[in-house]
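With one protein chain held back, the other chains of the complex are shown just where they sit.
Note that the chains take the letters A, B and C in the order they are written out, and that residue 1 is the start of every chain.
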Amino acid sequence: MATIMFGFGYGEGFPDHSIASVEPVGENRILIRTSAADVGQGIQTVAVQIASEVLKLDPEYFEIVEGDTHTTQNAGSSSATRQTYFTGQAVKEAAEDLLGNIYHHASQEFTTNHPEMAIKDGRIFSHVNSEDEMTIWELRDRLADRGIELKGRGTFFPRTYKPDPETGQSERVYVGYSYHTQVVEVVVDTVTGQVTVEKAYSAIDAGKAINPAGVEGQVEGGTAQGLGMALMEEQVIEKGRTLNPDMSRYLVPTALDVPEVETVIVENEDTDGPFGAKGIGEPAMIATAPAIINAIYDAIGVRFYRLPVTPEKIKAALEQN
Amino acid sequence: MGTRFVGKKVNKVDARQKVTGEAKYTEDLVNDFADLLHIRVLRAPHPHAYLREINVEPAREVAGVVEVFTAADFPELTEFGLIIKDQPVLVGIDQKMRYLGDALALVVAETDAAALRGRDRIELEIEELEVVDNPLRSMEQDCIQIHEDHEIEVTHYLDPEMCCDNILSDNYLDKADVKKGFAEADLIVEREYQTQFVEQLPLQVEKGIADYDEESEEIIIWAASQWLHDTQADIAQAMGVTKDKIRIKQPVIGGAFGKKEDISVHIHLALAARELKRPVQLIYNREESMIAQSKRHPQIIRHKTGVSSEGKLTAWQTEMIMDTGAYASSGPAVVRNAMFHCTGPYQAPNVRAACYAVYTNNTYCGAMRGFGATQMAFAYDSQMDVIARELGMDPADFRMRNAYQPGSTTPGGEKLELGVNVRETIAEARRLSSWREGDNNA
Amino acid sequence: MENSRRNASGRPKASGSDFEAEQENIQELGREVPVGSADYLAPKSLKKALEYRSRYGYKAVVIAGGTDIMVDYFERLSEVSSWLDLTKIQDLKEIKFGPEKIRLGSMVTHRKLATDSRIRENLPLLAESASEVGAWQIQSRGTLGGNIVTSSPAGDALAPLLAYQARFILGSVSGQREVAAEDFFTGPKENVMTQEELLIEVVIPTPREGTLSRWKKVGKRKAMIISSLTMALLLELDDKDEITAARAAYGAVAPRPIRATELEVYLTGRKLTEISAGKAGELAAQEISPITDIRGTVDFRCQVTRDITEQALLGFQQE
Partner (left out) sequence: MEITFTINNEKRSLEVSPHQRLLDIIRKDLGLTAAKEGCGKGECGACTVLFNGEPVASCLVLAPQADGAEILTVEGLISREGELHPLQQAFLDTGAVQCGFCIPGSIMTGYRLLQDNPEPKREEVRQALAGNICRCTGYQKIVDAVQLAASRMQSGGDSSWAQDL
């Protein structure tokens, strides 16, 4: 077992923000502009889900601009477990800004006021007068004729504070913390020294999982990387020279090395992030290495202090006992 | 909260393109360019040496080689780096190569084979220096200084003999009174943990294409970056141009895990495209990627922990020395991230920590998933397990007894109020795994 | 036999300088390569292949499965002046089961060995070892002959071939010769083949019924892994449970695949139930001469050789 925490965002008073915009384009599309890099973790999907939720419009309607320094604004890095929290919230605010603008301008078209209006599936309508109805894109065109751009912008810029250089003390070091506990079952083959991780159980604190399959995917992939770090991965550098610069000697786990992971997502919707979400990308992997090392101790009574714990180290330790 | 899309099963928006092969990763764009030139980088033959002479003429004679660039061609270049600008774009004459990934020359050719042949014909004269491959060696009095003009005033010495010339950054925590905490302890456990160089190993290595627009004088780069605008700033700064002249377009990214935060192909591509006014590609192979780009920092972590016989932590002291390799990259931030996580999710009323990032001649280290906190977690959660066993307590109960709750304070002195759900994760993992019965409110 | 320790495929060692040395060596041999010669030769008949082999020698790089040679020439394909591709020769892909002998063409793939039911039944050591070579992609291409001629001490097929007392048929334009597996390997990536010869066939005496065998591959990962060590253990028993023949072969624990003869002597003539498995393990560990490399230390290889041998014999005793 291991329990870990992770403070996400850059923290320590370092300026940290994300800017996004959301606008109707073409015939029936909504374009989300963000420079957040989707390295596979799924920030684009998260952004679409959030904007969908706010605008009550199916994800099919959305597209995301291709990352480009000249057509997007700073979203910060896809690192520090920050994109769901930062860009997610920036997109949420942008979508809300667009929604506000839609209500504002449509209410003028309908000569009614917001509480009497609603939006669904791209249509804006009035509860008072059923003839008052138009699509977001029709509204956009009407406004364009008057030189008004229909668009929403959002910036999320939560603060942290620089710690004292001598003591490291600060009233807020990170924007938030995620937690993860993982239990693993291992079998140690005392003949070959090989450790098999048979099963992993994870409870991860996500605040709110915007995309539950995505959270599971992070935990499963994180477990594989943590397993690699615990048991097999090491770039061997001697006198500055790498001795294993290829994938037959630098070993990452294959499908046969990785356990099935059972994940439960703890959701308390208790952050300033979008819908109460926290970041989980890094905390998803961190618990695995210590969990495996602790489980090996449980299995054979040997404590390992240096990673990775290769079959050779297991065998040498068993030989000593 | 009643939601329609958030928290629901929604297929990933980019997945369809990825299962059909339509998704365009950098290398998939090469077919879009006619007469694309190929770059190969000549890298340092020795991890620590002065470059005394370089003769690129034999490379120029290779059929198909268009141009060979060295530092002499770009006197305006300055160093780059994510936090501290300490990494040369190209090592010049009488300058130092500090690890095997340092670039000495760029060979640009009509074909990749010609670029390779050209690269292998470049002649060098170097003056070899001591290779420092261990941070502990790096901190010895008689050790050579790796960055000649690096200066630092270290506040606290781990031992009076410690030499600071190669220390990149020193960092400290001091919460409440750690001495008092140890005095109150019934048991004190001291252990040293060590972690290794880990390679992020995204399936896609570093690759890029660049083109030059003569009219706007804009250099357009297609290459993966985890932070477009920061990469743009780093390139522009090193080249001495304004940011608007560097335009990066983000292709689909084949994994990153921290490895694509640093500059890799970008500046070399930009220089070649601008000088030759032709589109160029630079595609690393796996070996080059592993040697030239960042690693996870190896850390030596010493934890000293005081605990009462009831199983409550009273004091926690951490010393950590981290090998940052030849260049700073994210090192100054990684070391701090590790430090602020030194007790993990456990309430320690008294904490002290001293953490150092140290230069060596190893491949430089940078960002990787967990950013220092991964190594630290191995150490603190092993430490918790060691203590639980010594106390004869169930490890889950022991964790539960010390886990944060609202109102707890972190080593950084931050009072936790929102979203302190660690106890719930312990209880849930315990339930899920049918862990031995225990006290979930311990 | 001039130049007999040279690898038959003419592959260079890892560094470029070895390759150059090899090129020079070829010129010394004075074998003229015809101007305008084809750079890719893919004969359909063995006869033609042997002719090419005779004409080009090491100048033509032989491809069996390509799973090793293509790695050796990564980013340097353009340095190869000609290739001799054996994959189009159907005759070399055949498997023939006779009452006395099983004959395997050198171009039989690992995949074929791993999945063919008669191989699995008759030569389980070979089938199991083939199923653990790399992964499916490698097994589809990699061949038995390639594994043999590459002669890496870690080659997965090699210990089983020694245990089965396989004999290799080497052919050249001037005829054929037969070499016992044990005599074929001379060192790491070295064997007795000349640059005139190609490996044609592997001949294995059909194992008797009641033969017990145990294959074990130990590596640092569960798939896609070059072995840290391999073991192929084979016992022939009579109806009184007495061991009439024992062959214990090991890979990656010496410069070439080896048989642990002292262990075999100890086992032979004893009743299976009377053997001390622990002693057998110790004997095996004494006979190997491993090195420390990225795939394992000397200590690890000795300890594991000892323990897998012991485990295998305990397993036999329980059966």
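By our rule, contacts are C-beta pairs under 8 Å (C-beta built on N, C-alpha and C of every residue); 3 or more make two chains touch, one makes a residue touch a chain.
Keep in mind it's a predicted model, so treat the numbers as computed, not measured.
Enquirer: Taking the complete complex into account, which shown chains does the hidden chain touch?
Expert: A, B, C
Enquirer: Of the listed residues A:Pro59, A:Gly214 or A:Gly240, which contacts the missing chain in the full complex?
Expert: Of the listed residues, the one touching the omitted chain is A:Gly214.
Enquirer: Check each of B:Gly254, B:Pro279, B:Gly311 or B:Pro395 against the chain that is not shown and name the one that touches it.
Expert: B:Gly254
Enquirer: Of the listed residues A:Gly9, A:Pro24, A:Gly40 or A:Pro308, which contacts the missing chain in the full complex?
Expert: A:Gly40
Enquirer: Mind pulling the chain A residues that touch the left-out chain?
Expert: Residue positions of chain A that touch the missing chain: 39-42, 213-214, 216-217, 219-225, 246-248, 252, 254-256, 258, 260-261.
Enquirer: Touching residues of chain C against the unshown chain: what are they?
Expert: 39-40, 42, 63, 66-67, 70-71, 74-75, 77-78, 80, 82-83, 85, 87, 111, 134-138, 140-141, 222-224
Enquirer: Hey, which chain B residues sit against the chain that's not shown?
Expert: 9, 11-12, 14-21, 23-25, 27-28, 30-31, 113, 201-205, 252-257, 285-286
One rule holds for everything that comes next: only the chains that are shown with their structure count from here on.
Enquirer: Just curious, how far off is chain B from chain A if you go by their C-alpha centres, in Å?
Expert: 19
Enquirer: State, to the nearest whole Å, the distance from the C-alpha centre of chain A to the C-alpha centre of chain C.
Expert: Here the centre of chain C sits 49 Å away from the centre of chain A.
Enquirer: As a quick test, compute the distance in whole Å between the mean CA positions of chain B and chain C.
Expert: 42
Enquirer: Considering chain B alone, which of its residues make contact with at least two other chains?
Expert: none
Enquirer: Could you pull out the residues of chain A that touch at least 2 other chains?
Expert: As it turns out, chain A has residues touching two or more other chains at 236.
Enquirer: Tell me, which parts of chain B touch chain C in their complex?
Expert: So the residues of chain B in touch with chain C come to 113, 116, 120, 285.
Enquirer: Would you pull the chain A residues touching chain B in the complex into a rising list?
Expert: 1-7, 10-12, 35, 37-40, 42, 44-45, 48-50, 52-53, 56, 58-59, 62, 64, 66-70, 72-80, 163, 165-174, 176-177, 179-183, 185, 201-205, 207-214, 222, 225-226, 228-230, 233-242, 245-247, 250, 252, 262, 264, 266, 268-272, 274-276, 278, 281-282, 285-287, 289-291, 293-294, 297, 303, 305-308
Enquirer: Under the stated contact criterion, what part of chain A meets chain C in this complex?
Expert: Of all residues in chain A, those touching chain C are 190-194, 196, 232, 236, 243-244, 248-249, 251, 253-257, 310-312, 315-316, 319.
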